[in-house]
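Shown below is the structure under consideration.
Showing subunit A:
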Amino acid sequence: MTFQFNSLQEMWAMAGHGPYVWTAVLVSVAVLCWLLAKPIMQHRQALKSIARNLQRDGGQLDKEQPKKKNQSTPVSEDNK
Partner candidate 1 sequence: MASGRSWNWFHRMGSPRWFYETTGRWLPWLWVLTLALMITGLVWGLAFAPQDAKQGNSFRIIYLHVPASFLALAGYYIMAIAGAVGLIWKMKLSYMVMKSAAPIGAALTFLALFTGAVWGKPTWGTYWVWDARITSMLILLFLYLGVLALQYAFHSREAGNKASAILALVGTVNIPIIYKSVDWWYTLHQPATIKLTSAPSMHPDMFQPLLVMILALYSFYALALILFTRAEILQRESKTGWVRELAQQAHPAQSAGVTK
Partner candidate 2 sequence: MMGASGGFSAYVRRDLLLAYRRRGEAASPIIFFLLVSTLIPLGVSPDSARLAELAPGIIWVMALLATLLSTESLFASDYQDGSLEQMLITPQLLVLPVLGKVTAHWLVTGLPLTLVSPVIGVMLSLPTAGTVPMMASLALGTACLSLIGAVGAALTVSLRKGGLLLSVLVIPLYMPVIIFGSASVQSAIDGLNWFGPLAVLGAMLSAAIVLCPLAIAGALRLVSNN
């Protein structure tokens, strides 16, 4: 395994094929990075907006849970 080029310049030029190879590399790296960055941003935004909603609802987290449970028991049962 040896370095195939005499210098970095030569590697950049790739004997005339440089533009093609490096375009492919750059675009690939960009797309792959985007694929990782996008979910990370989404993740962050989701956490932020959930936290914001919690604040807006002012402690709903504690109040809401038992209230829901009450309501989910059958309310109207008028068979028979």
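The set was built so that all candidates are chains of the complex that A comes from, given by their letters.
By our rule, contacts are C-beta pairs under 8 Å (C-beta built on N, C-alpha and C of every residue); 3 or more make two chains touch, one makes a residue touch a chain; residues count from 1.
Remember, it's a predicted structure, so these values are computed and weren't measured experimentally.
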Review point. Here subunit A stands alone, and the other chains of its complex are listed as 1 or 2; which of them touches it?
Key: 1
**Study point:** Contact footprint of candidate 1 on subunit A as seen in their complex
**Key:** 1-5, 11, 14-18, 20-21, 23-25, 27-28, 31-32, 34-36, 38-40, 42-43, 46-55, 58-59, 61, 65
